[in-house]
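Encoded as structure tokens, here's the structure I'll be asking about.
Heads up, one of the protein chains got dropped from this complex, but the rest are sitting where they should.
Note that the chains take the letters A and B in the order they are written out, and that residue 1 is the start of every chain.
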Amino acid sequence: MEFLVSASTPMKSSRWLTAHALAVFAFLYLPIAILILYSFNGQGVGGFPPRNLTLNWYRILFNDAPIWDSVLNSLIVAAAAMVIALLFGIPAALALDRAQFPGKALFRRLVLLPLILPGIITGLSLLMLFRVAEVRLSLLTIVLGHGTALISVATTEVFAGLQKLNRAQEEASLDLGANYWQTFWRITVPNLKLSIIGAALLIFTLSMDEIAVSFFLIGRDNTLPLEIWGRLRRGITPEINAISTIIFMFSLIAIVFWYRLRTRAQVTPEIGAELVETSQTDSQLSS
Amino acid sequence: MFSRAYRTTITVPPLLWVAVFLLVPYLLMFCYSFWSVSDSGTIMHSWNLDNYKELLAKPVYWQTLLRSMWIAARVMFFSMLLGYPLAYFLSFHAGGRKDLYYQLVIIPLWVSYLVRAYAWKTILGTDGVLNTLLQYVHLTSHPLDFLLYSPFAVVLTLTHIYTPFTFLPIYASLEHIPRNLVEASHDLGATPAQTFWRVIFPLSIPGVLAGATFAFVLSLGDFLAPLLLGGPSGIMISNIVVSLFGAAYNWPLGAAISLCMLALVLALLFFSERLEKKWSFS
Partner (left out) sequence: MMATTIQSDTVSLLSIRSVAKHFGKNIVLRDISLEIAEGEFLTILGESGSGKTTLLRILAGFEQSTSGEVWMQGERLDTQPPYRRRVNTVFQHYALFPHMTVEQNVGYGLAIAKRPAAEIESRVAEALAKVKMSAYAKSKPPKISGGQQQRIALARALVNRPRLLLLDEPLSALDANLRRQMQVELKALQREVGITFIFVTHDQEEAMVMSDRIALLRSGELEQVASPREIYNRPATSYTAQFIGHTNLLHADIRHGMATCGALRWPTSLPDGKALFSLRPECIRPATAAPAANDAMVRFQARLRDQAFHGATDLLRVESDGGLILTIRTASRDLPDRLLEFEFSAGDAIPVRATSLGSNSTSEDRA
């Protein structure tokens, strides 16, 4: 807003705002920076200044079989949860967009609820279900839990994509002789490609990181967050900093990947933004 | 425009899944809260209100709930204090670097919850980074022990985690304000400060409500940060639930507390949604 330059007070408030923004960024990034820094610290987790920079913790980490088992478990869980969430979340978004059925309002609320509810409620209610159904807790129960909770993510992202999709495209396809199935695969899905990829990335990352639901549904095999959690309770070592740093790097790669995808496609949806916007209230879905 | 078969295909599978894995579990939680547990540890399926009576009778439950709400309220307040001006700065003063800054706010969201809570633990501990730093520069001679294992640590950590969540809906609502409204306000004689309070802020209220509810509800139900950083004085309501489902082995009582929490959260969501509707104009 160029005209603000002309007045003196806005300049002052703008400077104040800049300082505030810098402070918030420092607050957001300082812990992450410290975490990474101390993964190279020879003297353990605490202690200022960091001394004897070393890659030792990474070496220990790479020889730590339980960690890598849990990483593998988490990858399997995340992939399976992603499939479930997309398999049911995409039709759910379509249904909310273009079908009328009794109980639609309740359905909408139920689907989105895990997004805003504290994980403990989702985790406990599923625990009771599995207890009553006499399903033994295992990675499978975690997959079902993550898949169910993250349907909400697929639904919100894809629904946002559907709102931007020009319905006339599908009508044109039907008009030109394609049936619904062909229209879905040739027109609807390509138009939603970015939303679906975004949702998939987000679901995968959220599942990799999920702990509150897993906490209650865990069987004998640990996921990575639960493995880390177990170690934290025993005491802290920079090995955890090292694995956290590696996770952070992978998250960054995912972000960059997504960002490049998005800028190439020149579309605006911001990964996760719809999520937070619509998760609170589903006013967007109710219109 | 869509055929019946098409609509059935997209509707029935998610409907069934949601019924089995969301609706039934919530109903089960409701049922459990009216059951009881025998001394031998089996669930007695006899319906009664004993669990709710116990919740009212023992102050520890509602005191912990109040403390959790107080912690959640502080997290909400500080997230707002950090998130709102940041969103305002990005939306109105960041110019061409808006997108970059936006990404910078988003990135911490991708960093594991656990990792961030853990990072604060290593910073705030007795031998942690902060204490050793303070002693290194001779600001203090002894480690400050109130930093870790306190409600302060929980509030700080949860604020760190939920500030980006609070930021996002506020930023979105600010971005949706047509810029000509701001110009119209200036044109009609309002200074930037008057314009902020009379035009920009009222129009951003839906975002503020969404962000605030988000921070409050998610903090309220948290049990990992208190376990990791809270210490005895930082115990929250979910920690009690966890112990009831674990060591104490009283699922029905745990279910009753969870149900109260669920009711509280749903009531909050309901009111915040009503308020948001009232304050959205499009």
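In this text, a residue touches a chain if its C-beta (ideal position, glycine included) is under 8 Å from a C-beta of that chain, and two chains touch if they have at least 3 such contacts.
Quick caveat, the model's predicted, so the values are computed rather than measured.
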item	value
Option from B:Thr140, B:Thr191 or B:Ser233 whose C-beta touches the chain left out	B:Thr191
Touch list for chain B against the chain that is not drawn	178, 180-181, 183-191, 194, 198-199, 202-203, 279, 281-282
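As a convention for this text, only the chains that are shown with their structure count from here on.
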item	value
Chain centre separation in whole Å, for chain B relative to chain A (CA means)	16
Touch list for chain A against partner chain B, complex	1, 3-4, 7, 9-10, 13-14, 17-18, 20-21, 24-25, 27-29, 31-32, 34-35, 38, 45-49, 87-89, 91-92, 94-95, 98-99, 101, 107, 110-111, 113-114, 116-121, 124-129, 132, 144, 148, 151, 167, 170-171, 174, 180, 205, 208-209, 211-212, 215-216, 225, 228-229, 232, 236, 240-241, 244, 247-248, 251-252, 254-255, 259, 270-273, 276-277, 279-281, 283
Residue ranges of chain B touching chain A (in the complex, touch as defined)	1-3, 5-7, 9-11, 13-15, 17-18, 21-26, 28-29, 32, 82-83, 85-86, 88-90, 92-93, 101-116, 118-123, 125, 127-129, 131-133, 136, 160, 163-165, 168-169, 172, 179, 182, 186, 191-193, 209-211, 213-214, 217-218, 220-224, 228, 238, 241-242, 245, 251, 254-255, 258, 261-262, 265, 269, 272-273, 276-277, 280
